[in-house]
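All protein chains but one are shown at their positions in the complex.
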Amino acid sequence: MARILGGITTSHIPAVGHAIANELFEDPYWKPFFAGYPPIHEWLAKHKPDVVINIYNDHGLGLFLDKMPTFAIGAALEYQNADEGWGLKQLPPFKGDAPLSWHIIEGMVEDEFDICSCQELPVDHGFTVPMQLFWPGLNENPNMPRAIPISANTVQHPIPTLKRALDFGKSLRKAVLSWPEDVKVVVLGTGGLSHQLDGERAGFINKDFDTYCMDKIVSEPEELTKISRKELVRQAGAQGTEFLMWMMMRGALGEKVNLVNKNYHLPISNTGAGTMLMECMDEEMVQAAE
Amino acid sequence: MARILGGITTSHIPAVGHAIANELFEDPYWKPFFAGYPPIHEWLAKHKPDVVINIYNDHGLGLFLDKMPTFAIGAALEYQNADEGWGLKQLPPFKGDAPLSWHIIEGMVEDEFDICSCQELPVDHGFTVPMQLFWPGLNENPNMPRAIPISANTVQHPIPTLKRALDFGKSLRKAVLSWPEDVKVVVLGTGGLSHQLDGERAGFINKDFDTYCMDKIVSEPEELTKISRKELVRQAGAQGTEFLMWMMMRGALGEKVNLVNKNYHLPISNTGAGTMLMECMDEEMVQAAE
Amino acid sequence: MELKDLEHDTPIEGTTLFDGEMAMKGYGLNKMSFSFNEANARAEYVLDPEAYMDKFKLSEAQKQACRDKDVLALIREGGNIYYLAKFAGIFRLSVQDIGAQQTGMSVEEFKQKLLDQAK
Partner (left out) sequence: MELKDLEHDTPIEGTTLFDGEMAMKGYGLNKMSFSFNEANARAEYVLDPEAYMDKFKLSEAQKQACRDKDVLALIREGGNIYYLAKFAGIFRLSVQDIGAQQTGMSVEEFKQKLLDQAK
């Protein structure tokens, strides 16, 4: 039976990709950001997940406004990275887990989530930066898991509600746990936290709100579903809506989680950057009882 | 305030397009099929809807398996027809109602339907044949309404459940009725009924099941939600899953409807062809009370 | 009307559910067939079918099924009928032609079978 080991949140901004490429880990600007990652590396080295469900938001590489799905789930054997317009070096393709993707899609459509299944999905920095952060070396890394990308729409309003995002995660959890194969799964919620790139309010960051979200998401995620989407934009900034990915991830972890690691630093580029590792408790307890 | 006047079902097979183009209305093969349409023409001439919500299923023109949404809603100023591979004459573009489209998408995403919004959506025979059947002459026809195409996935399993399809219609209804503009809306459910094009069972038609569905959909649509998707394939044939469009349409009509017209004939090409016109009662009663 | 709730693994006679497994198997074949929406693509296929099939990385079994215009084989190899209809369109095969081929009937017999179901 498949198990969900835990969930990890991280920023996914392109600047992090640069910093990794240039090994700026000890640089004074970057050091407090990268400080959040060693405990996660240790945890991943210990638990060695077989599959990573990478919940991110496409920023205009894999999807366009011609057909903008609310929730897109990759169902491919591999996922290509590609130039996003800045001439960045293209990363090698990421290995998928298509049978598990289809199992998840089957389960979630039956559960009344109206999924867009993607047999081709070019993945952008929202997906690739977290992969680089958690599995340095990517395909060269012997612990590199198979990946399932899930993208939620934060480009075009209406975006999903925070409640729908959390419920998405709950349904995702049901689907994964019903997979008969004995695989260990980790779920990523990438993006955020507060930031705004556009408009006269560009550069807006909201440390108080970020702190509130990082606090509540551990043991009271339902509380966060009271935030309207417009209030989310107001408090977290126009692109802070990426917090929806965190909600989706959190829903997939079950009711109780054990907070293993938490780091917050601002600014990283224009954002407040939050890094969290939450271990699934319910699963652990099930294991212990067996 | 917007009103939904009623719903119409019809076959949408390409052969009907041919028959219209060649004016085969009195041809012995076609006559019993076309017999279902004059009462609908009369009703449309009397009520003159401003907007038609055309619920159909794309057959591989507007959408492909690379990104296959469960529910796609057009949000464009116009919709292009295009060659579907058979060299058919291309029809002129259909005028959309983008503001109402967006209002519907806003309402339904808030209502936890995970819509794929489509600012470009080439429309195939599933959309165009019904338009030709109901508004002969299309843009030349002074009663031609603005169109909003909605496509549900019947190409790739998992397809939506019959319950989800009916609920989709109910949510669509809420969204339309909350539109402040004074427009009259008609909803089409196109496709079906039983047919199967592929496999050793090709040519399968199920008159009993079609009759059952046409009967139940009027006053007991909930009863039909008990049919599993697999049972639908077994009873209606592999492509008979298009009946989902009828369920979506039916949900948009409210609880009580008045059956104005009903016609069933087989075979038309490989299908059992059902034509129905149901008038919304709730709306009528609301009107009467006012 | 007796309605059943079939088990996930209960097959439906003479029917292949186009699910994730089939979709993965047939992706190239369906992508090629989808391309036939365009007249240019159809012309290119007719001119050099082998080169065109290579472009979409078809398997040998898929290629042979295309060469033979063998619809049952195309479906077995992951083809989806909605896209295959565009492939069939190149050869002006109607849904009755395809139906006859798949059921091992003449087209006349197949049409009669359709008519008979009105009873």
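For clarity, chains are labelled A, B and C in written order, and residue numbers in each chain start from 1.
Here is the rule we go by: a residue touches a chain if its C-beta (ideal position, glycine included) is under 8 Å from a C-beta of that chain, and two chains touch if they have at least 3 such contacts.
Computed from a predicted model, the values in this text were never measured in an experiment.
Put simply, the missing chain touches A, B once the whole complex is considered. Taking the complete complex into account, A:155 is the one of A:20, A:138, A:155 or A:259 that touches the chain left out. Residue-wise, the contact with the chain that is not shown comes from A:209, picked out of A:94, A:127, A:168 or A:209.
Against the chain not displayed here, subunit B makes contact via residues 75, 77, 98-99, 101-102, 105-106, 117, 119. Those residues of subunit A that touch the chain absent from the view are 59-61, 64-66, 82-87, 155-158, 196-205, 207-209, 212, 226-228, 230-231, 233-235, 237-239, 265-267, 269-270, 272.
Following the convention adopted for this analysis, only the chains that are shown with their structure count from here on.
Subunit A and subunit B have Cα centroids separated by 38 Å.
Inter-chain spacing, taken between the CA centroids of subunit A and subunit C, is 39 Å.
Chain centres here are Cα averages; for subunit B and subunit C they lie 25 Å apart.
Residue positions of subunit B touching 2 or more other chains, listed in rising order: 65-66, 156-158. Within subunit C, the positions touching two or more other chains are listed as 19-20, 23, 27.
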